[in-house]
Structures are given as structure tokens and as C-alpha cells.
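To start, the structure under review is shown below, and the notes come after it.
Every protein chain except one is present and positioned as in the full complex.
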Amino acid sequence: MVAQNVVFGVLAFVMIAAGFRVVTTKNVVRAALYLAVVLAGAAGQFLLLAAEFVGVVQILVYIGAIVVLLLFGVMLTRAPIGRDADVDNDQRWLGALVALLLFAALGAVLIDAWGSDEIVFARVQQVGEVSDAIFGPYLIPFEAASILLLSALVGAVAIARRD
Amino acid sequence: MYLNQFLLLAAVLFCMGVYGVLSRKNGVLVLMSVELMLNAVNINLIAFGAFHDTVIGQVFTLFVIAVAAAEVGVGLAIVLVIFRNRASIDLDKVDLMKG
Partner (left out) sequence: MPTLSLLAVTAPGDVGPPPAAGILGYAWLIPLIPAISFVIILFFGKKLPKKGSEVGILALLASFALAAVMALDWIGREGPRHAVHEHVTWFELGGTDIGAGIHVDGLTVMMLVVVTFISLMVHVYSTGYMHGDRRFTYFFAALSLFTAAMLTLVVADNTLQLMIGWELVGLCSFMLIGHWWEEGANSSAAIKAFITTRVGDVGLMLGIILLFFAAGRSFDIANLNFLALTGGIEQGLLFAGGALLFLGVMGKSAQFPLHVWLPDAMAGPTPVSALIHAATMVVAGVYLVARLYGVFWTGFDIEAGGINPVALIGGITVIIAALLAFVQDDVKKVLAYSTVSQLGYMVMALGVGAWTAAVFHLFTHAFFKANLFLGSGSLIHAVHSNNMSDMGGMRRHMPTTFWTFIVGSIALAGIPPLAGFWSKDEILNGAYADGYPLFLAVGLVGAFMTAAYMTRACYLIFAGEYRGHGHPHESPPSMVWPLRILAGLSIVVGLLNAPGIARFTDWVAFEVEGAPHFLHHHDFNIGLAALSTIVALAGVGAAAGYYLRGAFKGLTAKSGLFATGHKVLVNKYYLDALFVDGIVRAIQYPVAKAAYWVNQRVLDGAVNAVGKGAQGAAHVTYDYIDQMLIDGAVNGAGMSAGESGESLRHTQTGRVQQYAAYLFGASALAALILVIVT
């Protein structure tokens, strides 16, 4: 048990730090890279929670596709490579306040509700179960997600088309 | 492992994402913050799935990832169009709805 906790602790620390940097750095590219770190950390958490398929998919899709996409966006929008002073807007402090408030509310609720619940792995969930679920009872959401992806693809092309 | 540690981690990440959404001027940076939030949600889902010994946590996370990808694609397309029209993606300057 101790090993898991340690790993969790490390991962959590890294993720929080990186996440913090994502939202505060003045370098757009670095923000993307910090995001990648956070996502990797999330994948590690998934593995800790015995959801290896999702963890792998996270790395594949999120880091492999989404972050790259974001970097593409950065470049296509001629974001200055390097430091850019003017990245945060005027309502930083309001935003910070809101975030803190939200965290306070969430924290209070979470501690109150699941104060000392423990995750006990009676058994390990198999990937096969996941696929059974997707292609079984949750087939329709799966198909809907497919259509969604299709429409997103078409939509993105339609929006960004140069004509 | 406590359930709460995952949940609190997710909460932290979520709140940081909220801060980013609210205070970043660059559109792409806002999208990045949204990704942070979505990841926090994913962690929550997996944690609960493990806690309740149900597979639905993972299933739903997969769907979230798919949707996030679609969303980023479309979002970036919009940002690109904005950049094309205004030569800048400073969200403060997108105030055509100003009253």
C-alpha cells in the first residue's frame, strides 16, 4: 500500500505543479508542454487505479493528438515563441477568487461525503469487461460518439475553410 | 488509498482549469485550460469506478476523451477563423456583443 501512496503523491505533486504552470505561464508553448505533463500524470493515475486501457488511450489521444493539435493552433495563430507579457486579462483576481471559492465548496463537500472511504480492489477490472460494456449496453452512446466525431470533423473543416 | 485523495486532486485541477478559463487572454490557452478541467473530471470518473467496482467509470471516461478531442478540433477551427479575421486571438478584443 505504501508504494501506491507514494507513487500517487509524486504524481499528484507533479500534476498540480504543472497544472499551475499551465494557467500561469506567459509562454504559450510552455503552457502546452506543461499540459502534456499534466495529461501524462493523469494517465499515471489511471494506471494506479487499474484502468490501464483508459490510461493508454489517454496517452494516445490526449497527448498524441490533442496537445499536438493545440501546438498546431499556437503556431497557426502566430503566437509569439517565447515570452509574451500580455497573456492574462484583467479579471485574474476575480478568477482566482472564483477558483478558490469553488475549491472551498468542492473540498468541503468531498471531505464531508467521502471522508474516510477507501478504494479496495476486490478484483481487477478487465479490459474485456470494458469492451463488453461499450458494445453491449452502451452501444448507443458509442455510436453517438462516433457521429459526434464525424460532425466535429466536418464542422471543423467547414469552419476553418478558406474560401 | 483513499478515495478522497483522487477526488481532491481532481478538484484542484478543476479549479485551476477554471482559473485559466477565466483569466487567459489567448484563445488557445483557454482551450488548454478546458482540457485541464476535463482531465479532472476523468480522474473523478475512474476513481469512482474503482471505488464502486463498476466498469462504467472507464466507459464514460473513454467517451469524455472522444468528446474532448472533437471539442478541441472545433475550438481550434474557430480560433483560427478568428485569427484570420482579426489577425489576433486576443479574447479581450472579441467584444462585438458589447452593450
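Going by the order they are written in, the chains are A and B; count residues from 1 in each one.
By our rule, a residue touches a chain if its C-beta (ideal position, glycine included) is under 8 Å from a C-beta of that chain, and two chains touch if they have at least 3 such contacts.
Fair warning: this is a prediction, and the values are worked out from it, not measured in the lab.
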Residue of A:108, A:124, A:144 or A:158 in touch with the missing chain, whole complex considered: A:108
Of A:91, A:126 or A:146, the residue in touch with the unshown chain: A:91
Chain not shown: contacting residue from B:4, B:23, B:39 or B:58: B:23
For chain B, the residues touching the chain missing from this view: 18, 21-24, 30, 91-92, 94-99
In chain A, positions touching the absent partner: 89, 91, 94-95, 97-98, 101-102, 104-106, 108-109, 112
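Rule of thumb we're sticking to: only the chains that are shown with their structure count from here on.
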Touching residues on chain A, where the partner in the complex is chain B: 1, 4-5, 8, 12, 15-16, 19-20, 22-23, 28, 31-32, 35, 38-39, 42, 45-46, 48-51, 53-54, 57-58, 61-62, 65-66, 69-70, 72-74, 76-79, 84, 86-92, 94-96, 98-100, 102-103, 106-107, 110-111, 114-119, 121-123, 125, 129-130, 132-134, 138, 141-142, 145, 148-149, 151-153, 155-157, 159-160, 162
Chain B to chain A touching residues, read off their complex: 1-9, 11-29, 31-33, 35-36, 39, 42-43, 46-47, 49-51, 53, 55-59, 61-63, 65-74, 76-81, 83-84, 89-92
